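The other protein chains are all here in position, but one chain of the complex has been omitted.
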Amino acid sequence: MDGSTLVSPSAEVIAPQRPARPFSPWLEAWRRFRRHRLALASTVVLLLMILAIALGPFVWKVAINDIDFAARMQTPSWSHPLGTDDLGQDLLARMLYGGRISLAVGLSAMFVAMTLGTVIGATAGMSRGWVGPALIWLTDLFLSLPALPLLQLVIYLFRDSLKAAFGLEGGVFVMIVVVIGGLRWMPVARLVRAQFLSLREKEFVEAARALGASKLRQVVRHILPNALGPVLVAATIDVAAAIIAESTLSFLGLGFPPDIPTWGRILYDAKDYLDIAPHWALFPGAAIFLTVLTINFIGDGLRDALDPRKVM
Amino acid sequence: MGRYLLRRLLIAIPSLLGISVILFTVLALAPGDPFGELATNPAVPPEVREALRVKFGLDDPIAIRYFRWIAAMVHGDWGFSFASRIDVDTLILQRLPATLFVIGSAQLLALLIAIPVGVLAARKPYSIFDQISSTLAFVGFSLPTFFTGLLFILVFSVQLDWLPFVYRDVYETGWRWYWENFRQAIMPICVLGLFQAASMTRYVRSAVLDVIRLDYVTTARAKGLGERVVIVKHVVRNALIPVVTLVALQMPAIFGGAIVTEQIFRIPGIGSLLISAILANDTPVIMAVTFVFACLVVLFNLIADVLYGWLDPRITLG
Partner (left out) sequence: MHEQAPDEQALRGLIADVRTGKLSRRTFINRMIALGLTAPLATQMLVYSGVAHAQATPSDYKPTKRGGGGPLKTLWWQGATLLNPHFAVGTKDQDGCRIFYEPLASWDPDGALYPVLAAEIPDLENGGLSKDGKSVTWKLKQGVQWHDGKPFTAADVVFNWEYAKDPGTAATTIGSYSGIKVEKVDDHTVRVLFDKPTPFWADAFVGVRGMIIPKHLYADYTGGKSRDAPANLKPVGTGPYRFVDFKPGDMVRGELNPNYHMPNRPHFDTIEMKGGGDAISAARAVLQTGEFDYAWNLQVEDELLLRLEKGGKGRTDMSPGGNIEHIQLNSTDPWTEVEGERSSLKTKHPTLSDKAVREALALLVDRQSVQDHIYGRTGIATGNFVNNPQKFVSKNTKWEFNIDKANKILDDGGWKRGADGIREKDGKKLKFVYQTSINTPRQKNQAIVKQACQKAGIDVELKSVTASVFFSSDVANPDTYPHFYCDIQMYTTTMTQPDPETFLLQFVSWEVATKENKWQGRNITRWTSKEADDAFKASQAELDPVKRAAYLIKINDLACNDHAVIPVVYRPRVQAINNKLQARGSGWDSDFWNLQDWYKDA
């Protein structure tokens, strides 16, 4: 995104010291988060990206589908700051428009996958009865399902009803988020379960158990914070994967209509012109990379902020 | 342990049956028609399509088709491909060597990169090495393989003219056979291996980072044990639990193939067999491949569980 280049990551991070303050765990967390310079910078960059795609189209008023054969595959210029594609359509306008979808899909699908994966993995990891094996069976089932026929089935069964319920774009959005999230939670569930199996026997959990902490409290206060590492990694990977998966879905007719330029879609269209119009692929690629980068650092910052053992 | 294994294996049978029922139902309900291509050909009368549907029992109820399939499977008959009109096991066996070689090597490469890089990066978080490896990892999984594959082709095949990009059967003999097979596998192995390594490095780093801060590591250090011993004996062993989980997740893919990479380099792997079977709606092939895949998923999950117990004896599995 263009907005991101304006930011100098180090310039923003001046942590003001306030010596006396009332203690609260959330404030404490916020203080710790602020101290994580990269995390703070990343938050600013991500917010700027969101701002750019939210407000950009009101500032940069070029239509996303204005075909101009005279201006095909032009490199960046004043009239087309990010250049044009092979139909002469303005890439800045398309990046701004597509960014809304790509970011929304990436973040929401990631949240769906993480939530599902964590809840299922945690439940399986804590359960000592039949629930654990059942959930692991479910995980194995989802891992085995071939995605393509499943997607075709989903689109075939639900597209029209979702379209009726949420409108054209809304319906597609819900479907994509559910589909991507619904097919990417399994590794997280397995990872979380493995962490839980190990952590639930550790001394500090036993101590909490001995002190009469409820199961929920054991999980939320003691085990989960220590199991979050792989979840946060998975989250950053899944944002990228979801943005790219969205473009794959549109090739299956499952995604947004073909004329909606999401980042993954622009990248895909650009790949065959890589040697004559590298700018076309550069911008969507960089946008996805920047999103991944910021999400990762924010994740790191969050973990450090929420992890009481970490001394900062 | 033995009893536990036996019990898990026994549970695996009904759970695989359950998975097979659901797979079969999804495939049967999914839209598409194995003889669709005939429909666009004006020279083929509709009766031929009808005859073929009847011949392959496509118009029978799903339940009957499922029982027919499972009964044949029990007898070792994997089914008959609609598209190629030959036995499915022949098809799969033809595709297996290339898949095992290319995808297997790629996974190995990913592990060989991810584990040392991840551990080194976690030892000194936010060091220059960590920053560089993290940035490369982010680039690695931000760029899809369809993109990096093409980039590799443009650089190494088109510009430099070093490597071929069409993976073919090699008929040279002797050492040339090994050399040609190796040469044509370099790019796909790298593209896939680096993509996998990128995400795996992040997992390894995070796993090691989690453990390195735990009390007993500090204790071990305080006891004056050498850094090397601490890392290898205490840190890596505990950090291996998520890594084992990841590897167990990845192993079935060595059989299942990698659709995009296989497509780009024309590797005759199981992934490309599966995708063309899906596009042609060749259900017996899809069913056989996914069912074997499901068996591997369940098997490796079981292996991972056993390994957890070995890595951390306190883990008990009910």
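Letters A and B mark the chains as written, and numbering starts fresh at 1 in each.
By definition in this document, a residue touches a chain if its C-beta (ideal position, glycine included) is under 8 Å from a C-beta of that chain, and two chains touch if they have at least 3 such contacts.
These numbers were taken from a predicted model, which means no experiment stands behind them.
Only one residue from A:Thr43, A:Ser127 or A:Gln152 touches the chain missing from this view: A:Gln152. When the omitted chain is restored, the residue from B:Leu17, B:Val48 or B:Leu108 that touches it is B:Val48.
Only one of A:Leu87, A:Ala104 or A:Ala286 touches the absent chain when the whole complex is considered: A:Leu87. Taking the whole complex into account, chain B touches the unshown chain at residues 31-33, 35-49, 51-52, 55, 80-81, 83-86, 91, 94-95, 153, 157-158, 161, 164-166, 168-169, 171, 262-266, 268, 272-273, 276, 278-281. Contact residues of chain A toward the unshown chain are 65-67, 69, 72, 86-87, 152, 156, 168, 250-254, 257-259, 269, 272-273, 275-276.
Following the convention adopted for this analysis, only the chains that are shown with their structure count from here on.
One inter-chain figure worth recording: chain A and chain B are separated by 23 Å, centre to centre, where each centre is the mean of the chain's CA atoms. Listed in rising order, the residues of chain A touching chain B in the complex are 128-129, 132-133, 136-137, 139-141, 143-146, 148-150, 152-153, 156-157, 186-187, 190-191, 194-195, 197-198, 201-202, 226, 229-230, 232-234, 236-237, 240-241, 244, 264, 267-268, 271-272, 274-275, 281, 285, 288-289, 292-293, 296, 309-310. Chain B meets chain A in the complex at residues 11, 15, 18-19, 22-23, 26-27, 29-32, 134-135, 138-139, 141-144, 146-147, 150-151, 154, 158, 199, 202-203, 205-207, 209-210, 213, 238, 241-242, 244-246, 248-249, 252, 274-275, 278, 286, 289-291, 293-294, 297-298, 301, 304, 308, 312, 314-318.
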